[in-house]
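One structure, as structure tokens, below. Some questions next.
Every protein chain of the complex appears in place save one, which is left out.
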Amino acid sequence: MNGNRFGRLFQFTTYGESHGEAMGVTVSGCPAGVELDEETIQRDLDRRKPGQSMITTSRGEPDKVKLNSGTQDGYTTGTPIGMVIQNKDARSGKYEPFVTAPRPSHGDFTYSAKFGTRNWGGGGRSSARETVNWVAAGAVAKQVLAASEYDVEIKAHVNQIGDIEAPDVSFEEILEHSEENEVRCAHPETAEKMRDRIDEYQKAGDSIGGSIYFEAHGVPRGLGAPRFDSFPSRLGRAMFSIPATTAFEFGLGKDAREWTGHDRNEDWQFDEDGDPTPVGNKHGGLQGGITTGQPIWGEATWHAPTSIPKEQTTVDWETGEEKQVQVVGRHDPVLPPRAVPVVEAMLYVTVLDFMLLGGRINPERIDDRPGEYDTDYHPRSPANMDEE
Amino acid sequence: MNGNRFGRLFQFTTYGESHGEAMGVTVSGCPAGVELDEETIQRDLDRRKPGQSMITTSRGEPDKVKLNSGTQDGYTTGTPIGMVIQNKDARSGKYEPFVTAPRPSHGDFTYSAKFGTRNWGGGGRSSARETVNWVAAGAVAKQVLAASEYDVEIKAHVNQIGDIEAPDVSFEEILEHSEENEVRCAHPETAEKMRDRIDEYQKAGDSIGGSIYFEAHGVPRGLGAPRFDSFPSRLGRAMFSIPATTAFEFGLGKDAREWTGHDRNEDWQFDEDGDPTPVGNKHGGLQGGITTGQPIWGEATWHAPTSIPKEQTTVDWETGEEKQVQVVGRHDPVLPPRAVPVVEAMLYVTVLDFMLLGGRINPERIDDRPGEYDTDYHPRSPANMDEE
Amino acid sequence: MNGNRFGRLFQFTTYGESHGEAMGVTVSGCPAGVELDEETIQRDLDRRKPGQSMITTSRGEPDKVKLNSGTQDGYTTGTPIGMVIQNKDARSGKYEPFVTAPRPSHGDFTYSAKFGTRNWGGGGRSSARETVNWVAAGAVAKQVLAASEYDVEIKAHVNQIGDIEAPDVSFEEILEHSEENEVRCAHPETAEKMRDRIDEYQKAGDSIGGSIYFEAHGVPRGLGAPRFDSFPSRLGRAMFSIPATTAFEFGLGKDAREWTGHDRNEDWQFDEDGDPTPVGNKHGGLQGGITTGQPIWGEATWHAPTSIPKEQTTVDWETGEEKQVQVVGRHDPVLPPRAVPVVEAMLYVTVLDFMLLGGRINPERIDDRPGEYDTDYHPRSPANMDEE
Partner (left out) sequence: MNGNRFGRLFQFTTYGESHGEAMGVTVSGCPAGVELDEETIQRDLDRRKPGQSMITTSRGEPDKVKLNSGTQDGYTTGTPIGMVIQNKDARSGKYEPFVTAPRPSHGDFTYSAKFGTRNWGGGGRSSARETVNWVAAGAVAKQVLAASEYDVEIKAHVNQIGDIEAPDVSFEEILEHSEENEVRCAHPETAEKMRDRIDEYQKAGDSIGGSIYFEAHGVPRGLGAPRFDSFPSRLGRAMFSIPATTAFEFGLGKDAREWTGHDRNEDWQFDEDGDPTPVGNKHGGLQGGITTGQPIWGEATWHAPTSIPKEQTTVDWETGEEKQVQVVGRHDPVLPPRAVPVVEAMLYVTVLDFMLLGGRINPERIDDRPGEYDTDYHPRSPANMDEE
């Protein structure tokens, strides 16, 4: 209701503004017994953090995560996991021209309309900086899945920037190449072109839109409740929560409107194990809103960042006058490259949440601990008592 | 969690299978004092019901709503509104070939995988028949909005069927023309072409995909909580809950990836009342996930119905053999024409829910009742006591 | 939020007013494969229904349940279970003196203050008639538990009416005797006295309070999330939802304030299986808010029914005058005897919900179906495919 919570059995709750003291996230519903430490979470945060390259904001945030609760000796305890990421490089002075004047197409106007506040300080809560929390939560979800008996693998890459579109690539290529370049496009030659195009816009004081393609492999069949908690319904909510998303689709997506039923439908056959299997995966891993066990694939689009140095016009509600402005803070010229880990995080959280809800993973504990912490180690402990 | 509930302060909960006894919906959180009767709700149900024309299923369902609770003398009481729509024309016999064999690309396989049931009887819960409940809930939401001081108006039309695309039309044209033809396309000439194309596929035993364009006018600014309860996040969830949706976008949507920030951004100016107003509405009424007060517009896509008479191959898990099948039940050859009232219903519910959450409409009562039921009529009643 | 929903994974949503058309309840989250039909549910409704004896309201409601969805061939399908109970004997005329005057200590005043409505018609939503829905939901929960591998048994009885207090009885006595007499007290001699005392008050045009004692056996250890979703927290919410409850306690309850830690604490010992077991159950089956596996026991209190024929004073907000009134409708002179099935229903729902959340029962299906509906019957069906 309040916009800062996602998930049901596996749930995370966030706080933090772009130029506030710190960002924070509480993960609730993580099973006990999963290996987890700050280093593991940090690895994912490092992929999202600012200042990684020329095409990201130059803001110098180390984004070091502090694990305040929920683990003991490197394993989760089943109780809430509290994490804090301190803000180090907030410079609100830069935004002063906008204290009483909304930046064009930014959230300044709508936040002011909603909360009655004069929205300054790096965009406050509306800043994409907040997604650092989501990536931390996603890292936890990924660890839980890794500790389970399932082999879920999720990866995304940037498949279009402006008019530069990447050709189709295999999941293996995405796994191999998407982290190799700063654009996070798994097709190296296209990545080069994207990089050039971004530079071009950035030099012109402008920004550009783009999109991300993702695949989720190993998600078991039968996940998703009919209708309002269908898998696409939850995933749609996740994707449209990411700042600046304007479109989401799965499988044939928007193109499906041009396909006939006969061409799109996929026959059933028995596979080598004698199990019914669809011939193909135009359905994107989802039928009737529920997973088929085939890879889930889809795409989301981000509009160009609204904060640009190019001159624009706005109004000042203090002076009552129009004025020319330039948004000269430290901003990304394009969003998808840094949104890749965010998309992956939301997929990990969504998949895990459905697996817990569907009884695929024990919601209380995954006995992944070695040595004397192994529940089998103490046959008389309450963890090993029979239930009548 | 269980897939049959939508909304937060204004919430509806549904039940019912295609070939079960009855469909039912409970609306919770409707303010007291709103004019409501079965006729009002029936008008919207009639727009969605089957058998309206040659391009919809011939199933003969009168879809008569029965109002079981929540009103008194034609006005809501603030307590839950229970509605039942009896199923009259269920003929499960037709589906027998599929009791142990999944229809291609239908929910048969995934439902069986999830619930362990052999999914027969018109698709059970996966059938789009279930959306009759949503339209009933949407009719209630529309009445609440009509009783409020706001002038919210929502309308959708079919803007593409297969490769037939309608030109852009104004909101006034949508209001005027979308209900004039059985395709529900607001551009009459295109509607003709769409109709012909649908006929063509239907005669060939096939089906076709399509899309719907919508606009919501009069939605006040400032609605939507940042992030996971942003307006697009909730609307995305709503749209992907509708059976067979494969894509959703708002504003420039998927095209936004080809726009630069400078071209997409909209300057601010003062309007004639001296209020800040954006120059244009490429943003689709939403900035930072919150409404700007400009019309909200967007588009959703449906894949072609999967139930088609054309021959397809499936597997029978009783015999262990592949077999050729034809789905010869009563099915729609295309979904968007009947999905228009469903899209509108979900928009009405979503908008109302946000207006209640944002304090724009009193969640307990709207004093819309005349005569002696008017709370002003009895100045000494508890409804009129001052609060200290 | 809206007061008509209870439970999380196993959830029910209700509607209906005392003198409305019908009562209704939707059960969401019931696993597939559980035997369920109208007769099973009816048995529990019959225990709660009015007109069973001289000490209950004479209102003639057959309370016949109609199962509208969620089952197929006598087994649940995993989809929502919609039930309707028609109201047959509503006579609103009786309440006319109270249309503009609140009955003393009834919900008339507060409902009017909240919803701005003039609350007539048998108390509308505030009537305990609404609990018929809860008993229907409880009957479903009981069936799910019966189909599980757990042997949960829950029973309550009336342990005090006015100043007549029953001596302590064993669980076996409660099981054997509580349904034998109309007071539902498991101690037959005390039941006689209670019955006489109720008669006495009823003849005097008055009513009387009382309390219920319950036990829940076979609930597995480890249920309940720390704190706001602890077992007592959820059970407390359940009990205080029942109309006219004024107190709830478990274990030593209110008396615990007079016990020292040493006297109340229970040592641990190994039982015959070598498992740690507490010496005694003063803790009421709950430690740290989580079940210990020992029987859960507690008590709740109901104040006397407020609707009494004895003369009382109220005010009429139409005339602005005080007036003497008698509430001469058909009312129970005491609540606990009919609340026993309601308490049991809420316990069954609460226990099942925790067992689903704790992964003790598969949330999607319990394979309890015989013959060809048995999932084992079709080894190639999707219900039997291995997960990778």
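So that you can tell them apart, the chains are marked A, B and C in the order they are listed, and the count of residues begins at 1 in each.
Rule of thumb we're sticking to: contacts are C-beta pairs under 8 Å (C-beta built on N, C-alpha and C of every residue); 3 or more make two chains touch, one makes a residue touch a chain.
Since we're looking at a predicted model, the values are computed, not measured.
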item: Of C:T76, C:Q160 or C:N181, the residue in touch with the unshown chain; value: C:Q160
item: Contacts of chain C with the absent chain, listed as residue ranges; value: 1-6, 8, 14, 101-102, 104-111, 113-114, 125-126, 130, 160-163, 201, 205-211, 221-230, 232-237, 239-241, 243, 245-254, 256-262, 264-270, 274, 276, 278, 283-284, 286-293, 301-308, 310, 312-315, 317, 320, 322, 357-358
item: Sites on chain B contacted by the missing partner chain, in the whole complex; value: 9, 79, 150-151, 218, 220-222, 226, 270, 273-276, 293, 357-360, 362-364, 379-380, 382, 385-388
item: Footprint left on chain A by the chain that the document does not show; value: 1-5, 8-9, 11, 13-17, 20-24, 26, 28-29, 32-33, 66-70, 72, 77-82, 84, 100, 102, 109-110, 112-118, 121, 124-125, 315, 317-318, 320, 364-365, 367, 373, 375, 378-383, 385
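Following the convention adopted for this analysis, only the chains that are shown with their structure count from here on.
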item: Mean-CA-position distance for chain C and chain A (Å); value: 43
item: Distance from chain B to chain A - Cα centre to Cα centre, in angstrom; value: 28
item: Rounded Å distance between chain B and chain C, as computed from the means of their C-alpha atoms; value: 36
item: Numbers and ranges of chain A residues touching at least 2 other chains; value: 221-222, 226, 270, 274, 276, 293, 357-358
